[in-house]
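Please find one structure pasted underneath; my questions will follow.
With one protein chain removed, the remaining protein chains of the complex are shown where they sit.
First chain written, first letter: the chains are A, B and C, and each begins at residue 1.
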Amino acid sequence: MRYSAFRVLKEALTGHKGWRPLWRNPEPKPAYDYVIVGGGGHGLATAYYLARTFKQARIAVLEKGWLGSGNIGRNTTIIRSNYLLPGNEPFYEFSMKLWEGLEQAFNFNAMVSQRGILNLCHTDAQRDAYRRRGNAMLLAGADAELLDTEGVRAMYPFLNFDHARFPIKGGLLQRRAGTARHDGVAWGYARGADLAGVDLIQNCEVTGFRIENGRLRGVETSRGYIGAGKVGVAVAGSTSRVMAQAGMRLPIESHVLQAFVSEGLKPTIDGVITFGAGHFYVSQSDKGGLVFGGDIDGYNSYAQRGNLPVIEDVAEGGMALMPMIGRARLLRIWGGIMDMSMDGSPIIDRTPVAGLYLNAGWCYGGFKATPASGYAFAHLLATDTPHDTARAYRLDRFARGYVIDEKGMGAQPNLH
Amino acid sequence: MLIPHPLLGLRDAQEFTCLGDAALLNRPDGLADPQALTDYVYLRDNPAGVHRELWFHEQGDRSWLVVTRNTLTHEILGAELARDVALRAKGAK
Amino acid sequence: MRLSGGEIDRSQTLRFTFDGRAYTGHPGDTLASALLANDVRLMGRSFKYHRPRGVFSAGSEEPNALVTLRGGARAEPNTRATAVELFEGLEARSQNAWPSLAFDALAVNDLMANFLTAGFYYKTFMWPRAFWERLYEPMIRKAAGLGRLSMAADPDAYDKGFLHCDLLVIGAGAAGLAAALTAARAGAQVILADEDARLGGRLLAESATLDGAPARDWVAGLEAEMASLPNLRLMRRTTVWGLFDHGVYGAVERVADHLPIPGAQVRQTLWRITARRAVLAAGATERHIPFRNNDRPGVMQAGALRAYANRFAVSPAQRVAIFTSQDDGHQTALDLIAKGVEIAAVIDSRAEARAMGEYRLIAGGQVCDSRGRLGLRAVQVRHGGGVEWLSCGALGVAGGWNPNLHLASHQRGRPRWDEAAQAFLPDTLPAGLAVAGAAAGQGETAAVMASGVAAALRALADLGLSGRAPALPITEARSLAGQSLWHVPGKGRAWVDFQNDVTVKDIKLAHQENMRPVEHLKRWTTLGMATDQGKTANVAALAVMAELTGQTIAATRTTIFRPPYTPVALSALGGGDSGAQFRPRRLTPSHAWAAAQGAVFVEVGQWMRAQWFPQPGETHWRHSVDREVLATRKGVGICDVTTLGKVDVQGADAAVFLDRLYANPMASLKVGMVRYGLMLREDGHAYDDGTCARLAEDHYVVTTTTAQAGPVYRHMEFARQCLWPELDVQLISTTEAWAQFAVAGPNARKLLERVVDGFDLSNAAFPFMACAQLTICGGLRARLFRISFSGELAYELAVPARFGAALMARLVAVGADLGATPYGTEALGVMRIEKGHVAGNELNGQTTAQMLGLGRMVSDKKDAIGAVMSRREGLVEEARVLVGLQPVNPGDPVVAGSHLFAQGAQQKTETDEGWITSACHSPHVGSSIGLGFLARGAERLGEVIVAANPLQGQQIALRVVPAHFVDPDGGRLRD
Partner (left out) sequence: MTDLNTLQLTATTALGGTLPQEARHGALRMAENSGLALASLTLRRGTTQPAPFGLALPGPGAWGQAGRHAALWMGPEQWLIEGEGLAETDFATALQGQCPGCSVTEQTDGFVAFEITSEAGEAPILALLARLVNIAPDRLRPGMGTRTGLEHMSVLVIRRAPDRLALLGLRSAAATLWHALTTAAARLG
């Protein structure tokens, strides 16, 4: 079924009887050519591109819970390609270009909205670093603008310019960045994959890998054994525990990142704003909620919830940056499990086990990467060669010293 | 979160800085095998469950602690001075 | 309309306005009760369809009666009228309606409801692509949200604080009071918190007596005893909104929300409560029964009608009907009758229902529709005898009670469905938390109180205290039997989630489209995502879904509640100071002196440092900075460098310790000498730099960069305690204790000779990189280091911090004839770039010793942190190294953040050869200069390259030069 304004009109006039399920609930088959572990954004996108772009068939996505129950459904919905390093920027810009045509491609309105992201700077050194980054973005074919204080004031006059502990000295603006409706992205990919014949299997947890002579044969699941030609793992925060079943230790720690939304308010914040002197970033959703967040809690966690100090820290940052939000109320807090890698950048690579492929280490930047991550992982699975923009995301870069460390924090995941 | 400091009793985790896996205590001799050092620096068990980890009592007595904590429930099973753990490990060698 | 009795103070009249119209009420009223007393039923509009809405509840679960409270900068959107205590001069406005609440243009959405079903927006608005941002989304955003921010900074003060107790009791209703009393009498430290201004909870809403007297009398007696117990802290108007790990609770006390203006008081206080044990006694929320058009103003929870009648002495109408599936609904009829309200009928869905008093009972009946555009006028009842319309101005709906378990699931524990109780009851509880009273599924007051007592006794036993059950009052028995009715089948729209306009139809559609897991249901329909977080909606919705899928409610499961319990103002969460006091401000010892000189200050991390010292006639900052640089290079300059981190390293093994900490050798340093030190991270990248001064065999003082002082100290303690605990080393941070000044320039020695107490500063006695402890200015102990950041003959002189300002003043005064000039961070930066010293822009965590030109410092003869990893292939292959850069055309700027390309190269990521890290105008060179990392830079000296800054449209030709623009041989340092 194709979605369109006409279809909405027709169904409204005929009692909505014609709407079909967004996807089927298939029983798992005994074997597939490709098994994608993880029915989150990256897993669903991988299956979608495998089937649609790389024309592969016999594909299943195995999801432990419900589709989109991972970080795709619990993030702050920001999309952007404002990276510094050559290992990253072309990949995220590729992702941005995929976002730009995504909804028409998978026939689902994921509310991709290019409202812009503004990273504020507060010192000369920060501005120099942003200039370096903005230039790197332009050189990679992305867009970037450097604003001075007045430029920022013209965009967001309500920021704290006059009594700030850390004065706003300008900002790096990417106009093509913005937000997308997170669940909509998962559903769009899921529906698109389902329509292309992919079996989306919910409530199916992978409990082990069957490996013979260094080659993967299939996966044990809570719904029985499923044979597989190739298995791609895209399980974000659960990466370490899933891959431990294949005997692998990884350069990844799982951490909790909290996210926040306020009560619905009439729109006042057009784009995404990040505070460069505190842990706070914010945008406003199409429903009117201020969606905001800050830093990870800082300790390893699989609990999908965080603690009070970070909540206070984020609110302090928000109040310092935009004191006019004081009477807005926090409505809901939630937490996601972040697969924090040792250099802050992801891994899309083969593993020492033939037939087993890994997509992980997204830190808290996974949402924006969803299209490119799915595309590049599908490319790797289908062709056994890395996608051009994902060549740097190798697993052996740590041992060999080719880390991609945007923040320069070294091998301490809770600092990335 | 509250950290059961072995000397000072329960203290709010906000006073601490968390570094991560207590395996960082077991630094291989830097003149030895580079592979061992690579594993030490980069690889983590990252268990969903009981995890021994290093916390620094930054706004406190400046002790490094080894805290045993369940990463699924956040339940804390114990804490001791990292110095004691490290000395014990060195003694065992 | 106002009834008799109640808990309001009729001796005082309070004036207030709603949408500009003046009304009156009394102390004890909420805004909602006062509006009902004034016969105002229409209070708001729903989110999506802009349906007229009135008050639905009498508590914080209110989905409909949301107003913007107060005006100006204090305007507070989305405020529940049911939770606002009335105060003199209160001003409230309705929301989400234009041009007026009674006539709202966007109510047209209601007519288009058939097009605006759950999830419709995912299926359209996609063509043409550009129209989303230009047309569709602006249209959608125009309709977004309910209330509006004032856009002005909150003028009130907020506070935060920390409380510790043995037992936290959440909720001061029957169960909470009993629990708190039991624990407090046993001597435990108890906190009793309730969101209400009054203690008593539902006891105040009921007509039932305690010990034969009105419940308020019993509550008052208890309150008096509690006030006398020093170990009990009563916290009224305090919402415990979040449960965190290990017994930490977030609470907000609304200290002054009930006052016209807070005055000197804070408005709200955020409390972090650490409780060894807690009892959740948060009561229960009554659920409604969805039927067609069940959302009109006047349709309310039956228990709320009772609360309004008994506590607030109001009824929304003279003639009221009750729709119930529970005996409890009949109690509302009895209470209203007692207050003189006419009962049109009690419609009980149970065929076997019996009347409990003198009113018309329609047993086996269901309300299946309603009328009344802006307020309920009649309900349609279907019963054995057919269908009839009953006229009434209000309908109380009693569908049973949902325990308020929110806090119990803040650690993601899911409650379990209890078929017998027809409710979700607590299952796995967070450690230390017990649930009591209606929150635990108890109904009868006696049982509620007993469960409070029992929970307290268990907590006391856990705490090692012994307690006794207090004598509890005699209660009236009331029947609470009932049968769940999840919705009334039929055509039309039956609301489940009022605020977000989610109807039974939407749930059916979600089922049809396979959005069946509760989380999909929630996200597809927006169920439970409004400001009430689905308190009155979620259970009904999943019961409907269970019916559709044929699964049990237990198998359908529930979504989990997340903090906060009720929404919390960001002002309160951000508590205390924001603005200029957002973070500590650290001042250097010479700050006051510098301020008196008119210095311009700049934020450097937490520090404020003098950036430059403008002199009369200097109209541009460059004038000041150039002057300071030239004065230093020609005479002598003085700069406060106290902000550098300083760590005292002592112990028999101090030398061994530092040898392992720094990439270069430190053990070989002689006493009385200083050495530049480079620290690597264990991953082999450059971490921090500074100096190590050896004051004695077993005593060093090391410095760190300003920015990294904290992390480096932590790292050093890690090395000391975790890596090499066998070494005898002691570390003490002494950053603050010493004021330290750089004294630099050809006249530096001459100047210092005028302040030292007979200390030989000659080159022979005190050469480059020497250090000493001495006295100055007539006996003040000091430390002197002959080190240079500027490239000049230079020293750093340290004295106890309280003498810092005086020393600065004295150096400037006694050095006047030598040209002694204070300089700020800007001149400091210029001089270090001229000298080619690296700083934060180069030590950014991504660079290596090799890139910094310091590769040879990394010793391969010892085990030091990071040495091995610095030799990995990727780090060794890195071709970019630090170079100096100078414009070919001296008038051109050098701009930090520009990328470097070979001349004629196509400029793109792949051809990028480096970047400019630092740049300044060099008065010494007479042009802009810069430092940067350039691929194979060492081999390219003299080559002209291009600095590309496409961000600002610049392409500048630069010549690659050595990274030392002054005194490349270092002769000045050693003179």
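Operating definition for what follows: a residue touches a chain if its C-beta (ideal position, glycine included) is under 8 Å from a C-beta of that chain, and two chains touch if they have at least 3 such contacts.
Bear in mind that the values here come from a model prediction, so they are computed numbers and not experimental data.
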| field | Touched by the hidden chain, restricted to displayed chains | value | B, C
| Which of these touches the unseen chain: C:S479, C:Q512, C:Q730 or C:Q907? | C:Q730
| query | Just one of C:L163, C:L630 or C:V812 touches the chain that is missing; which is it? | reply | C:L163
| message | For the chain left out of this view, which of C:A592, C:A816, C:V888 or C:V944 touches it? | response | C:A592
| query | Of the residues listed, C:G384, C:G617 or C:G778, which one is in contact with the missing chain? | reply | C:G778
| note | Touch assignment to the omitted chain, from C:V266, C:A282, C:A454 or C:C692, lands on C:V266
| field | Those residues of chain C which, in the complete complex, touch the missing chain | value | 157, 159-164, 264-266, 272, 274, 576-577, 581, 583-589, 591-592, 606-607, 642, 648, 650-652, 728, 730, 732-739, 777-781, 799-807, 810
| field | Residue ranges of chain B at the interface with the undisplayed chain | value | 7-12, 14-15, 58-63, 81, 83
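Just so we're on the same page, only the chains that are shown with their structure count from here on.
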| request: Could you give the separation in Å between the centres of chain A and chain B, each centre being the mean of its C-alpha atoms? | output: 30
| field | Centre distance in Å when chain B and chain C are each reduced to the mean of their C-alpha atoms | value | 28
| message | Can you list every residue of chain A that touches 2 or more other chains, as numbers and ranges? | response | 303, 307, 399, 411
| message | Using the touch definition from the top, which residues of chain C touch two or more other chains? | response | 244-245, 248, 272, 411, 682-683, 869, 872
| task | Enumerate the contact residues on chain A facing chain C in the complex. | result | 3-5, 7-9, 12-13, 16, 19-25, 65-69, 73, 86, 89-90, 100-101, 103-104, 107-115, 122-123, 125, 127-136, 138-141, 144-146, 158, 160, 163-167, 181, 183-184, 187-188, 202, 262-268, 277-278, 284-289, 303-305, 307-308, 311-312, 315-320, 323-334, 397, 399-403, 405, 407-411
| field | Contacting residues of chain C [partner chain A, same complex] | value | 47, 74-78, 114-115, 117, 120-127, 129, 132-133, 137, 140-142, 144-154, 160, 242, 244-245, 248, 250, 270, 272, 410-412, 509, 512-515, 517, 519-520, 523-524, 526, 529-531, 533, 562-564, 567-571, 573-575, 578-583, 585, 602-604, 681-685, 687, 840-841, 844-847, 869, 872-876, 895-899, 907-910, 912, 915-918, 948-952
| request: Please give the residue numbers of chain B that touch chain C in the complex, ascending. | output: 1-2, 10, 12, 17, 19, 24-25, 27, 29-31, 34, 37-38, 40-41, 54, 56, 58, 62-64, 73-76, 81-83, 86-87, 90
